[in-house]
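Have a look at this one.
Note that one protein chain is taken out, while the other chains of the complex remain in position.
A, B and C are the chain letters, set down in written order, and residue numbers restart from 1 in every chain.
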Amino acid sequence: MVSGVLDYLWLVPAFPLLGVILNGVLALIAERPFLLKEAGLPPPGGSHGHPSRGNSHATEAPGSHGSGASGPHSAPVYRNVVAFLAPGAVGASFVVALLCVLSLAARPPEGRTFVQILFPWIQSGSFLAPVGFQLDPLSSVMALVVTGVGFLIHVYSVGYMSHERAFARYFVYLNLFMFAMLMLVLANNYLLMFVGWEGVGLCSYLLIGYWYEKQSASDAGKKAFIVNRIGDFGFLLGVFLIFWTFGSVSFTDVFARIPLLRDSGVLTAGMATAITLLLFLGATGKSAQIPLYVWLPDAMEGPTPVSALIHAATMVTAGVYMVARSSALFLLSPDAMSVVAVIGAATAIFSATIGICQTDIKRVLAYSTVSQLGYMFLACGVGAFAAGIFHLMTHAFFKALLFLGSGSVIHALSGEQDMRKMGGVRRYLPVTFVTMFAATLAISGIPGLSGFFSKDEILWQSFSSPHGSPALWFVGALAAGITAFYMFRLVFLTFYGGSRMDPEVEKHVHESPWTMTVPLSILAVLSVAGGWVGIPASLGGDNRFEEWLAPVFRSVAAAGAHGAATGAHPSVSLEFGLMGISVGVALAGIGIAYFLYRLRTSKPAEIARRVPALYDLVYHKYYVDEIYEWAVVRRVVDGSVWLWQMFDALFIDGIVNGIADGVRSAGDRVRRLQAGIVGGYAFSLLAGAVLLVGYILYRSMVP
Amino acid sequence: MEALFFILFGAIAVGGAVMVVTRRHPMVSALYLILTLFAVAALFVLRHAHFLAAIQVIIYAGAVVVLFIFVIMLINVPESRLPVERATIVRVAGVIAAGLLILESAVLARRFAMPKAPVSGVGTVEAVGRALFTDYLLAFEVTSVLLLAAVIGAIALSNKKL
Amino acid sequence: MTGVPLLDQHLLSVLIGLPLVGAAALLFLPREGHRTIRNVTFLFTLAEFLLSLLVVARFESGTAAMQLVESVPWIPRYGIGYIVGVDGISLWLLMLTTFIMPITILSAYSSVQKHVKEFMVFMLILATAMVGVFVATDLFLFYVFWEMVLIPMYFLIGVWGGERRIYAAIKFFLYTFVGSVLMLVAILALYFHHYAVTGTYTTDLVKLYSLTIPVKMQFWLFAAFFLAFAFKVPMFPFHTWLPDAHTEAPTAGSVILAAVLLKMGTYGFLRFAMALFPVAASDFTPLIVTLAVIGILYGALVAMVQKDVKRLVAYSSVAHLGFVMLGLFALNLQGIEGGILQMINHGVSTGALFLVVGIIYERRHTRLISEFGGLSRVLPVFAFCFMVITLSSIGLPGTNGFVGEFLIMLGAFRTHMWHTAVAATGVIFAAVYMLWMFQRVMYGKVTQEENLRLEDMNGREVAYMLPLLLLVFWIGVYPQPFLRRMDASVAAFVTRFEAQKQAALRGSPAGETMLVRYFDSGK
Partner (left out) sequence: MIEPPAYLLLSAILFGIGVVGVVARRNILIILMSVEVMLNGVNVAFVAVGSYLGDATGGIFAFMVMTVAAAEAAVGLALLIALYRIRETIDITELKVLKW
């Protein structure tokens, strides 16, 4: 029976959770003695050849973690167990997910929604949020991407992290992340989704701050968590509104009740706008959109596989997934759709321009990620949810590959991340180079590769959909050109030209072990071929991907006001024209990159000198971090200090202690009556008696 | 007849009391105190409180005042070191207040209505004894505890190692 | 002898009495035998906890009535009775009290070295008083226990506290005492009102519930109760005793203070102030909700800039209790259940936080954040516990904090949408101050030489931390056992609240509330 396999859906998140527990026990029991032994030792100075960690300050960080103390040769047994357990858990969950999806696919399209309720989680009055999973075409795409890419990155991590002291701790976090992410994508209600939503934020925090001894790393982790929490605040309020509007938080209930509530006037457009904008605030936090994107570039402080998994392929796309999941709600509110589209487009172009001037290889990729996420939101904003998810998937392949490739480079170059100190690495790292080049072609939108199909679908929809406009298309196309430019800039600076490497570093450059290159190769294949499931009809394909997702978004279209998700193409020739333009723009971007970084390598510096203000502005990321720091962080901290010292200590406690002091000083005065002279006391006693008897007398005379 | 005795003993009591508070040497005061106590005992007899009159003489005059005299002789303050009385504001005011108190009480006492049929015999040994060992038994027993406490207190206080 | 049924009949009294018996037993132990004294105290508190499990076992979740009731006339002439009972509102607070006691006693094994015997005696007296507060259903009895809590706590702070312990102890005592004196006046007023209406004197809470109190009288009585409980909670702006008391109290004192004593205030609101005076409670709701929201933000902001870990946690309590108050005054099922659950959660997480702080304080004798840094490297187990508790405190889903805060805000969102929206930003600030503190204490490099030599948590410390961690996840993942036992009582509370309110409003001349009339006359 097909549903027999689906009954084991809960195993998909359960395997990583098991991995968390087992690895956690190992981390606390087996790994702790090693760490403590090391902690007693003074940190050895200087780095000697262990390219152990990806951080931007190679000269200070690697050595300070005691990299010499534990190499793979001296690895204790537990490390092997962890190295097997952690990827194994994710692999198992991938297999289960795959089987479940296959059995789901065997069902007729309308019946492709499977809900499994495990137990009630929070129940209070009419409110019920169960722990339940929902597998439908949308979540199955996500589940496969998450477990599949996640598995590859786990394998890669075994190699990449092999020199780390806290090996088990890393995999605990990574497995925990997989668990949280799977809860997010498989949840059957908004609240459980929120569990995964915050859970991945936590793992992101933990993994960014993995090298917690480094101030910048723990700062970045904290920043990521807090900025995400700002988004979560919106998400949470959105959930409240959903519950009090729909009376449920489960996806199926909410979407099923839309027509009824809309017709009865309970669900107004204003309410829909409020709900969706709050949810979208959550999405901007998680998916690093304006104005909450600032945490993602800093998140590159984490180990590179983490950047690949969390900050490129999976977690940051959760916002897109959530918007797509809530598409029925978003379609009720044209205003919200416009906001999503505009924010997406603005983020795409804004961060793409920042990417031009970055010199840190991972930061280029980080801004690229922000930009690509903007693309996905653009797609959602114009109603092309399927296209957004499609791009989400292809992006997961090629961006994970790009990060892993850059990780491989960094690994080979002893932790060097500055592209100005690379060059000509192609010779040493052939596999890395080839795979990364494929990914670069894919992201640039070269026809035939995965990125082309998904990106082109988005651009076409942003032009042709009822929610779209030529302006959105133009911004998108421009961003595509810039993307092609900075990606090839990255490739040229890193792999081509003469070596600018530190001679000391150059001696140790080596290709990475198989645990790293095999995932690279698999991802390269996916980057190239991953788009072939969604070749549009105009190019002779049948867009099977969109068809697969259609049940999710078709019911949306039926429920929503506008059925634009899979609108018929108005004109094939127009589509071809636009496709040609976007390919042309991409090629132009590549051409400019080739010109500037291969032919006239002195030109970039010259340009920078010619427009110093502009260059400075872009180089410093438009000073957004500084503005936030000045306008928000400092205000809040100063205000809090004021509240504490002036309001709390001076004002409130002033009143409290003032009362106390008043009583005390009054007592001090009254005390003088108690002079200690007995005669005085006797006299007051007597006076009291006289007054008392006088009073009695008075009362007896005056009735 | 009763009026005559009342005026006589009342005058003795008041006179003795005045002497008690005005004499410089405590020994003289103590002797006048005995006079006052006897006069009060006589007044008790006038009101048919024979038992009380008896213990007034036995306990008060016989024990308490003797105790006073004993202490006066024990510490034997030389004449020169007796406190010198001086009129301070508090003292003068105190005397005036005391006078006021007497006045007030006198006015109050005049307004005091009372059945005119004095019942004789309520202060006899039998009556007091009956009351004491029936209705007021608990109070009586508590009195003994009080006295015991006083004894212990007195002993403890006069301990040299205080 | 039918042992078990007898025990059942007097279960609550046994729970009240057992610690006192323990305290009496301690008197017969030699004062030098610290080990014996500690063990005996621990055994008594453990027995207390195990016995209290029997309460849960006997508890019927389907009914809203008081259960395990014992009612004995105490001062019959004045209608005062010894009446105890539990319902869904007090059950978990009782359990929290008995649960936290053995843990604090274990933590005091090492942290209290002077006057061990007296310390333990005070702890046991405190346990009796706290249990009494939560099970008393007679106003007079409640008041007795309520005041009885003050005395041992006063000594715990004043004798075993930090440098400014005397100041803190007196401040704590006076602050809360002022409130409770007002409450006493209100109790008397209520008592005489009951006599005036029915002709009998009683302090039985259940009988008083059915009393319809005139609107104007409700206003003043609620105001008095409000002050008493608001001081205790503490609500902004009556909170300034809390940071001082928490900071100066010994670890065990801080834990008890945070876990149980503060809950007496919120519990008092629910059980007495709101239940007895529904009209006034409704009138006060805007004020209280506003103060609660201010407290949430204020506590969070001020916590953020503290330099002393304990002060930080104390201010975070102000914020957390703000959430509880917000939930209670949402006046619907979700809000109140969330509020009660959050009382438990706060007891668990903040109690655990104080234990965590206590652990490093014992080793370094400082609470200043700047004295630490990089401890993760030296103390991995400690880091793990601290992390879990931090996450619980900031309300991460999957931990207990989330369930409570979520239900609170869900409930409050319905009745006070904008207040709740503002309060929700408190969740952000919670992350800011907790993570910032965690970063400064645990992350970075070890900067102080002494910190390198710190020892990780020992077996005893793990033993008392573990139950707390388990509870963090249990409530976070499967809160149903807790919520289900509240359902009937809270639902009945909400229903009765509305009914009483309507009845009282019918009784008042114009059917209008006090505040409305006040403002109308002001115009």
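By definition in this document, a contact is a pair of C-beta atoms (placed from the backbone, for glycine too) under 8 Å apart; a residue touches a chain by one contact, two chains touch by 3 or more.
Only a predicted model underlies this, so the values are computations on that prediction, with no experimental measurement involved.
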So there's a chain missing from this view; which of the remaining chains does it actually touch? A, B
Absent chain, residues of chain A that touch it: 671, 674-679, 682-683, 686
At which residues does chain B meet the chain that is not included here? 2-3, 6, 10, 13-14, 17-18, 20-21, 23, 26, 29-30, 33, 36-37, 40, 43-44, 46-49, 51-52, 55-56, 59-60, 63-65, 67-68, 71-72, 74-75, 77, 81-85, 90-91, 94-95, 97-99, 101-102, 105-106, 108-110, 112, 114-120, 122-123, 127-128, 130-132, 136, 139, 143, 146-147, 149-151, 153-155, 157-158, 160, 162
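We adopt the following convention: only the chains that are shown with their structure count from here on.
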If chain centres are mean C-alpha positions, then the most distant from chain B is chain A
Closest chain to the centre of mass proxy, which here is the mean CA position: C
Geometric centre distance via CA averages, chain C-chain A, whole Å: 37
Suppose each chain is reduced to the average of its Cα coordinates; what separation in Å results between chain A and chain B? 96
Chain C-touching residues of chain A, taken from the complex the two chains share: 28, 32, 35-36, 39-40, 64, 119-125, 127, 191, 194-195, 197-199, 202, 205, 209, 212-213, 215, 218-219, 222, 225-226, 229-230, 232-233, 236-237, 240-241, 243-244, 636-637, 639-641, 643-644, 648, 652-653, 656, 660
Which residues of chain A touch chain B once you look at their complex with the stated criterion? 679-680, 682-683, 686-687, 689-690, 693-694, 696-697, 700
Under the definition above, what is the set of chain B residues touching chain A in their complex? 88, 90-91, 93-94, 97-98, 100-101, 104-105, 107-108, 111
